[in-house]
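A protein chain is absent from this complex, but the other protein chains hold their places.
Which chain is which? They are A and B, in the order written, and residues in each are numbered from 1.
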Amino acid sequence: MSATNGTPPAPSTGSPTNGDGHRPLLETRDLSVDFGGLHALDRLDFEVHEGEIVSVIGPNGAGKTTLFNAITATVDVSAGDILFEGASLMGLDANRVTARGIARTFQNVRLFANMTVLENVMVSQHCRTRQHAFGALFYTPSFRREETEIRERAEKVLSFFGSRLVGYRFDQPAFTLSYANRRRLEIARAMATQPKLILLDEPVAGMNPVESAELTGMIGRLRDEWGFAIVVIEHHMDVVREVSDRVVVLDHGTKIAEGDYAEVSTDPRVIEAYLGHGTEAS
Amino acid sequence: MTATLPPETGAAGASAEPPLAASRPALAQDWRRLVRMGAVGAVAQVFIALSNMPVRLDERVIVKPVLSLGYLTLLIVPFAAGHRVGHQIKREGMPQHAAGAHEVAGGAACGAVAGGGLSLLAVLLANFDLREPLVNWSPMLAELLAFGNATRFAVVIWLLIGAAVGALGGGLRLLGPRTRRAVVTMALAVGGAAVLEPLVVDLAEGMRLEALTDRLYARRGGINWTSALGLAAGSGILAVLGRGRIQQARAHIAELEGAQRTRTNGLLILATAAVLIVLPLFAGKLTNELLANVGLFVLLALGLNVVVGLAGILDLGYVAFFAVGSYSAAVLTAATSPRINPELPWLVALIVVVIITGLVGLFIGAPVIRMRGDYLAIVTLGFGEIIRLLFLSDWLSGWFGGSQGITKIPGAGIFGLTDVAGTDPRRVFYLVLAFCALAIYVSWRLERSRLGRAWMAVREDETVAEAMGINTVNVKLLAFVVGAVLGSFSGAIFSAKVGSVFPNSFLILVSIVILVVVIFGGMGNIVGVIAGSAVLIGVLGGPKQPGLLAEFSEFKLLIYGALLIWMMLARPEGLIPSVRRSRELHQQEMAQDAWLKGQVEDDNHDDGGSGPQATPAT
Partner (left out) sequence: MMGIGRAKSGAPRTGVDWFLTFMRVAILTLVAVGILAFIAQEIDTDNPFARWANPDATGLTGAQFRGLIISGVAQGCMYGLIALGYSMVYGVLGFINFAHGEVFMVGAMTGMITSNKLADAGLWESNFIGSLIFIVIVSMIVCTLVAVIMERVAYRPLRGSPRLIPLITSIGVSFFIQNASIVLLGPAAKAYPDVPDWVKDKHTFIQIEGSRILVVVVAAVSMGVLWYLVEHTKGGKAMRAVAEDAEIAALMGINVNRTIVKVFAVGGAMAGLAGILWGILFRSVIHTTGFLPGIKAFSAAVVGGIGHLGGAMAGGLSIGVAESVGPLLILEPLGVSGVSQLRDAVAFAVLIGVLLLRPAGIFGERLPAEDRT
């Protein structure tokens, strides 16, 4: 695995490299999300650089998924700002955020269950394609070209997972897939939106050790071969150790530690957050 | 889904016939179930009798001196109850009992209880006068129930009839699947011939084949009993001979590869189109009128199908677009329109109509599109009603004529070639046919495009669709507008056909009828939607338009309501479901089936996707 060596990413498919090398790809400033009186996120500063794999860990209810939801505009932000490539994401609808180049997966796999595997990936290219009703009605050459492109790109993305999601599986409805394959398809769907940053919410949850190890390797390849920056929420510490350039620990909506795996895993505050509360110790 | 699964399931044996245990003795009935079902039947019988269906439908004869539609409505209930009571729940691995005397006896008992409802009614009719609230509490009904004899006769005869018919219903279970199919085909053939009588007679006249219909049908309606026997025998033989042929042909077509399959489909479409173009030439005015009405509703149903079937938006106010289309076409073409009367040619007006309706679609769609599905349904219903009330109001009567409506609307002129008006329903039908073709093309192309996929995704999970970069608001709004425009075509043709528009043609019940039609055929499936509207509107009729069973006009809305409930309970995916819709509604069962048949991969044996172990890929 070349996941931890921090090599610069290979040129990605069409994503422009950032002119300013010091500016983070994604940056949250004083980000707060309140649910009623509860501070799910409390003045959080968080950043991701291009080509970086960041793990977000923390006990249950620490605000990890809320962070994802806030970035992708699925919850209301109470205060603070989110910058992506230097521009604010505030006030954008979820689909605009995706169009800017942030894709995500869901903790409880949410596929379009009755659409086929291929359709799931094809529909996710919506914001990268232009053809509208007119082209479809008159079957214009540009419409046909784009349909072919969409299909080819979908097949290419799916072939990233080896032979698992290709061939006869193209035309199978997503709900017939095994649990592990559903997780893979979710990642494929995120890849198909042609993002610069992918947010993976517990990608190996529910997988057996073999599958989990394989997917861990894939997360590294996603960065190396496709050039995505990646944020992973994960509970499995071996996965975290394997993939992360940097680990961020959240508790009660605030950042309590940050650094590489070795630093973080020995940080007393982290140990207290996990063990002191008597919650889940992985 | 069956199409994607091979018929053999290998060792899993989930679909293999379970072992048949010996039949049960005749008296070992589940009496509670039997009485309950009988009681439901009895209530249904009394309801049907008091709804006046038997009396009104007695005039429509099915088989010359033997059976009228009126009696059929009464006989069908004990038959269905008797058949239903013998139903065994199939349990995996549990033996099924063989059908035998038990089923017949149970059916007879159940049918007798159901028939008993009518016996009781006959007694009550003779002794009480409830005419005050129940308008059909009449001596005529008593006479019909007693076949003109004394009340005592009615009591006995309905118990007997109920038992006999119920026994027949239960007895149907004794037949093997092949014989049963033959019997059902025979019944359908005779029933179909009777229902289609006006159509067949009319066509035969057009083709100068009166001799044939004179033989088939009695002089004053109904099939001659001799011809009925002949028809039944013929269709029975055909059913036995043709067993499986149709399925084989379908399987054959399904197996064809790309280009060949496209060609076969093209040929099928061409053949259908040819029949639809040639048929009206031989048909008389009434049949063409019927065809034109059916066509109008097919067009409306296709439009609603885009909204409900493809994008999953339950629009209960669809009639609003029909109304706006009709009224704007009327205002633009009629000289008698109160305020503005540019008297545009129809085709030019149509363009303006499309723009206006599209804008109205945007105007109605924009506020509702972010709402929760069920709130959206109610609010669209509200908009539909508001639009009708506005057309009706004195406030706008200076524009739209209020309750007087707009009359003397000219027909639709097509490039000065022909003038399509209600006086010539054949031309109306051709016009409708052309627009139906357009609507089919539009929905077919859109479904298989980037937009169609986005609609599907929105229907599946709106939040995720949004997160995957789909602008759900715009996409849904577009579905709304496409539906609106298709509805406006129908409206523009309607006003040219009828020659006048009144607010009362656009009641909410029109929306509901279109919804029933779409659901009956199968949401999201073009063929299903067309078949559904053709059958329902053709046989029962539209909200104000008569169908083949014109005698049903009083009862058709009742039947539409009952049909809607029944479809939702028994077959929510419709008669001809779209593959996807039935997946959606039966996902759990299908996943279970697939699991039983070893089709779902096992997480622990995921071998890297060399194919499922139990079955080859299709």
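One rule holds in what follows: contacts are C-beta pairs under 8 Å (C-beta built on N, C-alpha and C of every residue); 3 or more make two chains touch, one makes a residue touch a chain.
All values reported here derive from a predicted model rather than from experimental measurement.
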Considering the complete complex, identify which of B:Val319, B:Leu381 or B:Ile440 is in touch with the unshown chain. B:Leu381
Looking at B:Ile62, B:Ala193, B:Val319 or B:Leu392, which makes contact with the chain not pictured? B:Leu392
Full-complex contact with the absent chain, from B:Ile76, B:Val473 or B:Ile576: B:Val473
Omitted-chain contact residue, chosen from B:Ile76, B:Leu314, B:Val539 or B:Ile576: B:Leu314
Can you list where chain B touches the absent chain? 47, 50-53, 132-136, 314, 316, 366-367, 369-375, 377-379, 381-383, 385-386, 389-390, 392-395, 462-463, 466, 471-474, 477, 508-509, 512, 515-516, 519, 554-555, 557-558, 560-565, 568-569, 572, 584-585
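Here is the rule we use: only the chains that are shown with their structure count from here on.
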Going by the contact rule set out above, which residues of chain B touch chain A in the complex? 441-442, 445-446, 448-454, 456-457, 460-461, 463-472, 478, 482, 580, 583-584, 587, 590-591, 594, 599-604, 606, 608-611, 617-618
Flag every residue of chain A that touches chain B in the complex, lowest number first. 72, 74, 93-96, 98-99, 103-104, 106, 110-115, 119, 122-124, 126-129, 131-133, 135-137, 139, 143, 146-147, 150, 162-169, 173, 175-181, 189, 193, 207-208, 211
